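Just one protein chain is left out here, and the rest sit where they should.
Up next is chain A:
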Amino acid sequence: MQATESNFKRFVEVGRVVLLKSGPQAGHIAVIAEIIDHNRAIIDGPTTGVPRQSFPYKHLTLTPFRLTKLPRAAGSGVVKKQVEAEAIVEKWEKSSWAQKRAAIEKRRSLNDFQRFVVMIAKKSRTDRVRKAVHAAKRA
């Protein structure tokens, strides 16, 4: 059997950074510290406010990030050191996935006046684009 010729890219493994889908810390990221069984893992997010706990995979999403040097069953202190060493949280925040999530959250939380300002901004952008296209066509 060929070694690792899988169609899968993200695996549930120690060190995998996961995004929580439900619960009080929904939307935060954490790291898999240990695998319990085919349903649950112990996750820990010392720098992101996720307490160390067992969590079902059903309510997790795997991210493309992982801590390469995390030993199995490491305590919160070790996880914290590794997270800071690899600057995982910064990498996550810079990713387009995280930025899209932030943008959607912002859009949903806009108040009436902010929605009005966005509408004005969209209109003025469309107007400038239209004028630029027209000018480019004539040239």
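In this section, a residue touches a chain if its C-beta (ideal position, glycine included) is under 8 Å from a C-beta of that chain, and two chains touch if they have at least 3 such contacts; residues count from 1.
Operating definition for what follows: contacts and distances are computed from a predicted model.
Student: Which choice in "60S ribosomal protein L6", "Trafficking protein particle complex subunit 2-like protein", "Metaxin-2" or "Sorbitol dehydrogenase" gives the name that UniProt lists for the one chain left out?
Tutor: "60S ribosomal protein L6"
Student: Of A:Ala102, A:Val117 or A:Ala132, which one is in contact with the hidden chain?
Tutor: Missing-chain contact among the listed residues: A:Val117.
Student: Which residue numbers on chain A touch the omitted chain?
Tutor: 108-113, 116-117, 120
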